[in-house]
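Take this structure first; my questions come after.
Removed: one protein chain of the complex. Kept in place: all other protein chains.
Here is subunit A:
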């Protein structure tokens, strides 16, 4: 429906938007300092430094090989480069947030009462080794898909974007390193000796793939995003951003043989926290942007979806046309103003608060503790803008 240049821009837009998402919560202003403090306080509770990602995996020949090859990509536009940079520059806060939450929940739920195989003295800082391994696995999977998200469709690449060879090479590296991380996650899962956990996490991987698949269909062809309402936005966002954390939290309870209810509440905490977190990052460009500053955002960001639902498709298309420049690109500043003029942003903020509250409710199922307060702080922090 839209001519190619527009969709290209959206694609690139969504790439940088992703970069933005990784950093947004923690950049400059108040919200970021809140978040950083919440996270670093929480890290102290689980007793380990932030490096959850399995060292065995990071130090393997295979990944050092990739690291060497990725250097060849410097100067190209392959997304793998940005993803790799992200590991270095932002390894502190966001990348390992999932692992951190799995650990905090494990600690909040405490020792097992149901199983005689699990001894309290095996716990380190109140967390079973298997739960620590699970936290690592969750991070491995998350990272694997950050990498696989950045695969480039070669046919969409034009000469003006840079040499095709670089993209082919970048893809090769991205496929291999993503697969390597996933494979390590699989062997790690097997070592947990709990087939229920394997099943849960495998299904989370399946969910994640479906979510990303949808996400990429959406950014490639805008027409597919037509008619996306808030309810389906939530469903999709759960798949792409929530399922892994929700199911990992549940699996952490399963590993300590906590009952179904504990598993359920852990799952809900993970689910609602993820959705709140995603809403927060989707909202950043709408609550932060200053005048005269060029802001890119995805057209499938929550405020835009709300906006579209509120004003109807017809008016939305009208606004899109109005925001189109002579060179057939979208004037994001204009579009941003249009979205801000209606209730889309405040509806998204409300939804963010709703999910934050649901996460807070879920965590009340666990006894009061330092770990639980950290989880509460994290859930509250997603509503700070």
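The rule is short, and it goes like this: a residue touches a chain if its C-beta (ideal position, glycine included) is under 8 Å from a C-beta of that chain, and two chains touch if they have at least 3 such contacts; residues count from 1.
Note that contacts and distances are computed from a predicted model.
Participant: Hey, which one's the missing chain according to UniProt: "18S rRNA biogenesis protein RCL1", "All trans-polyprenyl-diphosphate synthase PDSS1", "COMPASS component SWD1" or "Translation machinery-associated protein 20"?
Facilitator: Missing chain, per its UniProt entry: "All trans-polyprenyl-diphosphate synthase PDSS1".
Participant: Which residue from A:118, A:209 or A:323 sits in contact with the chain not drawn here?
Facilitator: A:209
Participant: Which residue, A:171, A:237 or A:281, contacts the hidden chain when the whole complex is considered?
Facilitator: Result: among the candidates, A:171 touches the missing chain.
Participant: Tell me, which residues in subunit A touch the chain that this view leaves out?
Facilitator: On the subunit A side, contact with the omitted chain comes from 61-62, 65, 145, 148, 151-156, 168, 171-172, 175-176, 178-180, 182-184, 186-187, 189-191, 193-196, 198-199, 202-203, 205-206, 209-210, 212-214, 216-217.
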